Every structure is written in structure tokens, then in C-alpha cells.
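Handing you this structure, nothing more for now.
All protein chains of the complex are present and in place, except for one that has been dropped.
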Amino acid sequence: MTDLLFPPLSTQRPDAEGVVTRWFVPDGEHVTAGQLVAEVQVDKVDAEVDAPADGLLRVVVAVDGIAHQGDVIGRVEPD
Amino acid sequence: MTTTQESMAAAAHGTHRLTTAKAIAEGIALEMRGDPSVVYLGEDVGAYGGIFGATGGLLDEFGPTRIIDTPISETAFIGLGIGAAVEGMRPIVEVMFTDFMGVCLDQIYNHMAKIHYESGGNVSVPMVITMAAGGGYSDAEQHSQCLWGTLAHLPGMKVVAPSNPYDAKGLMISAIRDEGPVVFVFHKGVMGLAWMARNDRAVSDVPDEAYTVPIGKAAVAREGTDVTVVTISRSVHHALDVAEKLDGEASVEVLDLRSLVPLDRTAILASVAKTGRLVVVDEDYHSFGMSGEVVATVVDVDPKLLHAPAIRVANPDTPVPYARTLEQTILPMPERIEAAVRRVLAG
Partner (left out) sequence: MTTTTPTVPQGTTSLEPGVRRGLYRTMVLIRTYEEAIRREYYADKGPGFDIGKGLVPGEMHLSAGQEPVAAGLCAHLTADDAVTATHRPHHLAIAHGVDMNAMTAEIFGRETGLGRGRGGHMHLFDPATHFSCSGIIAEGYPAALGQAFAFQRKGSDRIAVAVTGEGAANQGAFHESLNLAALWHLPVVFVVEDNDWGISVPRSASTSVPSNADRAAAYGIPGILVEDNAVEGVWSAAKDAIGRARSGGGPSLIEVHTLRLWGHFEGDAQGYRTDLAGVEGRDPLPAYRATLEADGVLVPGAADTIAREASERVESAIAAAKAAPLPDPAHATDYVFA
């Protein structure tokens, strides 16, 4: 099982609240390592999140959910 | 099938979910991989990835000799695109906002669009101009216009404006492959940008491989029988929202033009012949533009197709104001579209 973390986007505000703006793959679907799975945002900075491994995606923080940089927003389970 | 098996079957068909912005970038990348003469020039298209994301990731893949940041010199670099196209390249040149085309309009409409005709067909200009358009987020008079009516009015250039990721990627590939000039207008509100109001219609499944969407062909975004709403770009989303809301009360057909030049007059006529009632939604200025052209398309052939006068829902002939209360009144928002649909049904 591999964690999907909210990436560090703001060096000036490392504790800033961010939001998960989009999941491109629904919960339970198979993903491959490197595949674009989500988009997150802190202030006006947004970033893509790629799957860290092959497996099944589990969504931990849903769209519009608040998270901090470094938080677990999803997981990839072996399928 | 279990969820996993269904998912893996979908993956085998080769699609993935993208925003419109990423779909545009992917279309450009696919063509650039296959054709070294395709280059992309514009302001902040390199490291920044385009102010509205149209070239996101492309600098990393293709480098600064093919994804080229320009000075703020539109006349010079649009003209450069023309010259390069004439000599066999396929440049894509970006005007950051449609509003800025004033500073380089001569190159666009007197040269890019006319060289093929002036040369009796002997010289071709296979280039694409991309432009960001549209309002709704208080960017005011000089950063919120659509202006596709102006572009479409001037002969010699095709004009397309996709409303969704699938069409955006396919139209971009068609535009690049076209032997003549194509102006590709992307409304900022359809791009799926994280820093604008969330729009779920800006994300959809897109085939992995390269494919084309024909320029000059409209698409029925939603079938209906009581009224035809003809529109393009961001307004397609609003029209669909209204159609869904009225489901059960009225059967609304939404025709997404996708292109203004060529205009799919056949599709407009076929839909209006079926429903007998027409609403045109256009985020460009009301007079002397796209909405009038769509109504004229019907009236030129047979005014009796219309059981009630056509209704145009467009920006009034007024610059787009800054204050949100005013801007939301000016733009063709769902409330105005719904009112027009109800009025045309009652008429």
C-alpha cells in the first residue's frame, strides 16, 4: 500500500490549508504508476498528483476536501 | 463484471480523464511528436505553461526551440508565424487574450487570412492562432471579451471554439493539420482551471490516441423536441444546465456549434425544422455577430420554420463591467437563457 500525499506547493506557507480540486480517477479504479490522478491547490497554485505505484486507487480526501501539505489524500492498494 | 474488470476494460479502450486545458496540450503534443515543423510561440507559453494552461508540460517535453516564449510583440510574432507557415512550417501562435488582437489585427485579417486568396491559391498559410476568451470572473472590459463574431466576419480564416475536452483535443489536431489558417478560441471557463470556479463540464474522458473532430460540424450536445438552443463554448454548459433543469417541463435540444467558420448551417436548419423554436446564446456582443448570423441562417431559407420569433441571449452592446453585480447581468447566464427558453415556448 502506497500513500498519495498532498504535495508541498507553498514554501512561504508550509502550514497553509489547501484543497483537493479534482480526482481524475474514481475510487476503486486501477491506476498505473505515473498516471495523473488528482489536482490540488494552495492559494492560486495548483499541482497535478500522479499515482506513485500500480494498483487500486482509494480516495481519502474527496473533492473540495481541505488538506494540508504532506497529508495523505489517497492510497494505492495492490490489486 | 466487477468494478475492477470494468475499469480495466475501459483502460483497454484507451481513455483518460482530462481537463480541457490538458486535452489541448495533449493534442498539441501528439502533433508535435509526429511533425517537427509544429512549433508553439507566444507569451508565457514556456515555463509558465500558458496563462490558461494550454501548453502545460510542453516545454519539458519539447524544449525552448519548439515551445517559444516571445516578447510582447504580437505584430512581429504573428507575422513571423505567417512567414514560417508560408515556408512549410506549421506554427501555432498564441494571442494571450482575444482582447489583445487589436494590436496585431492587420497581420491576422489582412495577411494570414488573405494570402491564399490573393495568390490565387498558390500560397498556403497552415497556421493556428490560439486565443483565450470570455468573462465571468471580473476581469473587466479589456480581458473578458469573446470577439469570435469579429473574427468570423472576416473572410479567409476558420474559427473554432470547443466547449469540452474531447472536442478541444480533436479540434486542435484538426486545426494543426488544416492546410489553412485556423483561429482556435478557448473560453477560460471551459479550461477546468483550478483557480476558477469549479466546472464539472470542463473535465471528461478523452481517447489516449490522436483523433480529429471535423472543423465546420456542429454537435448535438443534448437531444430535444420542443426548442433548439444554438450556442458555442462556455454557453453550451449553461444551456445544458438549463435543459437539465427544465427536464420534464420542456424538451430542450442544445446544439454546440463547435465552429463558427465554417458555420454548420445544415445542422442549425435540421434542428429548427424539428423543434420550430430557436434561442441563440452568444457571449459575444449582440449586434452584428454570431447570434444574428444563426437567426439569418434560418430566415434566409424559410422563416416559417419558426413558430415564434427567435430569441437572442447575448452580451448587450456594452463593454464588460468589472463589478460582479453588473457583469453577471451582462453575460448570458443561465437565468437569462431559461427566461428566453420559456418565452419562446410560450410565444
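Worth a mention:
Chains: A and B, in written order; residue numbering restarts at 1 for each.
Definition applied: a residue touches a chain if its C-beta (ideal position, glycine included) is under 8 Å from a C-beta of that chain, and two chains touch if they have at least 3 such contacts.
Bear in mind the structure is a predicted one, so any value in this text is a computation, not a measurement.
The missing chain, though absent from the display, is touched by one residue of B:140, B:220, B:301 or B:339; that residue is B:140. Contact with the chain not shown here comes from a single listed residue; of B:99, B:167 or B:253, that residue is B:99.
For subunit A, the residues touching the chain absent from view are 9, 17-19, 21, 41-45, 64, 66. Along subunit B, the points of touch with the absent chain fall at residues 43-44, 46-48, 51, 69-75, 99-100, 102-103, 136-143, 194-198, 316-319, 321-326, 328-330.
Definition applied: only the chains that are shown with their structure count from here on.
Here the CA centre of subunit A is 30 Å from the CA centre of subunit B. Interface residues of subunit A, counted against subunit B in their complex, comprise 21-22, 24-25, 28-30, 35-36, 39-41, 44, 46, 56, 64, 79.
Within the complex formed with subunit A, the subunit B residues making contact are 3-4, 7-8, 11, 16-19, 22, 192-195, 198, 203.
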